[in-house]
Every structure is written in structure tokens, then in C-alpha cells.
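The complex appears here without one of its protein chains, the remainder shown in place.
In order of appearance the chains are A and B, and numbering begins at 1 in each one.
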Amino acid sequence: MNPLAGCLLVSALLFAIGLAGAITRRSAILVLAGIELMLSAANLNFIAFWRFGPHPEALTGLIFVIFSIAVAAAEAAVGLALILAIYRHAKTSDVSEIGEMRG
Amino acid sequence: MTLPFLILALLTLAGGVAAMTLRRLVHCALALAISFAGLAGLYLNLGAEFAGLAQLLVYVGAIAILIVFVILLTRGGDADPDSSFSPASAGSVVIALAVFAVLAWAVNTSSLAHVATLQPAPPSDKTGTLQIGQALMQHYVLPLEVIGLMLTAAMIGAVILALRDKRIAAEPKDSELRAS
Partner (left out) sequence: MTWIVNYLWLIPVLPMLAAGVCALLKQPQRRLSATLAIGSMSVSFVLALIAFAEALSHPAIQVANIHWMQFGDQWVSLGWLLDPLAAVMLVMVTFVGLLIFIYSTGYMAHDPNFTRFFCFLSLFAGAMLGVVIANSLLLLFMCWEVVGLTSYLLIGFWYHRPAAAAAAKKAFITTRIGDLGLLIGMVWLYAQSGTLLFYDNGSGCLEQHAISALAAHITIFGMVVSTAIGLLIFCGAVGKSGQLPLHVWLPDAMEGPTPVSALIHAATMVAAGVYLVARVYPLMNAHALEVVAWVGATTALFAACIAVAQNDIKRILAYSTVSQLGYMMLGLGVGGVAVGMFHLITHAFFKALLFLGAGSVIHGCTEEQDIRNMGGLRRFMPVTFAAYAAGTLALCGFPLFAGFWSKDAILHSAHGWGISRGPFYFGAIGALLTAFYMTRQVYYVFFGPRRVPEAQAEPVASPRHPAEESVIADPHESPRVMTTPLVILAVFAAFLGFVGTPAWPWFQSFLAGQPARFDIGGFSEPGLMALMGVSSLIVFAGIGLGWWLYGCKPIVNATDPDALERLAPGPFHALANRLYVDEIYEATVIRLTRFASAFSAWLDRWIFGGLVNLVAWIVTGFGWLDLGLDKYVVNGGFDMGCREVSLFGRFFTRIQNGRVQNYLRVIAVALVILAIFLLWGHRG
């Protein structure tokens, strides 16, 4: 088990934890948190492959992760604003009670 | 699999688990911040200084704080602790475990995982901030601009979404009256 595999496993485990939280917790904020965790796990994956993959001086993985962090920030901001708006409308931030957009 | 790596990994994972299982939302947010910090440490361990510090700045400094603010604004702390978990939580955990199992299996069966010698660490003058800046401005200038636009849009959108405008605040009351 080389370090790459170790990093990948950690990343996978973090991803699974994030997923478990996202589909288990009732609060919308914690769902978002889980999603952030999943995104971070993917970032870790990228960094691991940048470090242990060919041509690290091309900085591809790193740049990607920088952009990913930016996007994650924007997404977190918008998502939390949405949660606020929904909270104002439905008086609750419980995802199991907001089921109006159904088929 | 050096020791720092293991400690940092443990920290990250423990923070993540804590963030997902604690009852009180504020505790979850703080645990999340710890997890993000651990991640930042992992990036530093792997030689991605800029990414690590950016992670620290953005994730811990902005996102985690933002989460705390939103918890405050939505009175998430007043929520009923007994119903924190959704009804199908057992199955969901199983699903998550299954996902991990599959991913671990993928890692295990790939050839990359069993390669004996790996790439040596790149020299830091090739992966420094200067190089990142140069790459951003030369090679990746388009995504950079797009990211700028996107951040602007996201910022404006978030502000609008979260804005408790008097006019907008008055309207729901009118529309409620109209609807009733």
C-alpha cells in the first residue's frame, strides 16, 4: 500500500462520510456541509494524483483544486442563501418537510 | 504512510464523523472547521502549499463561518434534537458504506495502488506560488476570468436571495392576503 493508495482511501472514506451525513441528517445546513465534505474529498483526490502522478510541474491538479475551492465557496454561499430563503418561506429548514417539488 | 499523514488523516476523518453525527448544529459546524483544517494539513503534507492555505482561508475562514451564521439565522439550534436523523438513516449509512466499499475496491484493484516506487516530490521552485500565478495568467487565463464572473454572479445571487427587503418582506404578506 503506497502513499497514493493511502491518500485515495482517505479521500474515499471522507467522501463516504460526507455522503452518509448528506443523506442522513435532516437539517438542510448539514446536508450542505456533507456536500462540502464530499467536494473536499474530491479535492484531496486531485492533490494526491497531482503529487504522485506524472508531470507535477504542469500544476494541472493544483490549478484544478484552486478553481474547485473557488467554486465550492461560491456554491456554499448561494446554497446557504437559498437555505435562508427557504427558511423564511417554510419556517423550517428540515429537508424532510419540504417536499413540494414532487412528481 | 508516514505518521504525520496518519495523524492528519485521522483528524480529518474524526472531524468529518463528528460533523455528521453531532446533535447540536453549532457543534457540527465547528467539527466541520476542524475537518477542513485537517484537510489543509493534508494538502500541506502533500506539498500543495497554496492549495492548503487557500483551503484554510476559504473553507475554514469563510465557509465554516458562513455555516455558523446561517445556523444562527435559521434558529437551527432550536431544532428538536430527537429528530435530527431522517427516518431512513440506517439504510442510508449502509448505502454510504457500500459506496466506500466500492471505491476502496476500485483503489485496491487498480495497478496504481501497487506500484512500488512513486514519483519523487517535485522541487518547490517548480510548484511555488509564482508558478501558480504564471500558470493562471498565461495558461489558465480563461477559466480564471470565468471564475471571476461566476464569483460575481454568485455573490450577487446570494445577496439577493438572502436579502430581507422591506418591499419583498411586505409582498409576501400581501400575497398571503391575496392567497387567503
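The rule is simple: a contact is a pair of C-beta atoms (placed from the backbone, for glycine too) under 8 Å apart; a residue touches a chain by one contact, two chains touch by 3 or more.
Computed from a predicted model, the values in this text were never measured in an experiment.
Taking the full assembly into account, the omitted chain touches A, B.
Between the chain not shown and the residues B:L6, B:L72 or B:A106, the one that touches is B:A106. Of the listed positions A:L4, A:I23, A:A48 or A:L62, the one in contact with the omitted chain in the full complex is A:I23. Checked against the full complex, the candidates B:T21, B:N45, B:T74 or B:S92 give a single residue touching the omitted chain, namely B:S92. Along chain A, the points of touch with the absent chain fall at residues 19, 22-24, 31, 95-96, 98-103. Although one chain is not drawn, its touching partners on chain B can still be listed: residues 86, 88, 91-92, 95-96, 98-99, 102-103, 105-106, 109.
One rule holds for everything that comes next: only the chains that are shown with their structure count from here on.
Centroids built from CA atoms put chain B at 5 Å from chain A. Per the touch definition, chain A reaches chain B in the complex via residues 1-10, 12-21, 23-27, 29-30, 32-34, 36-37, 40, 43-44, 47-48, 50-54, 56-57, 59, 62-63, 65-67, 69-78, 80-85, 87-89, 93-96.
Residues 1-2, 5, 9, 12-13, 16-17, 19-21, 25, 28-29, 32, 35-36, 39, 42-43, 46-48, 50-51, 54-55, 58-59, 62-63, 66-67, 69-71, 73-74, 76, 79, 83-87, 89, 92-93, 95-97, 99-100, 103-104, 107-108, 112-116, 118-119, 121-122, 126-127, 131-132, 135-136, 140, 143, 147, 150-151, 154-155, 157-162, 164, 172 of chain B are the ones that touch chain A when the two sit in their complex.
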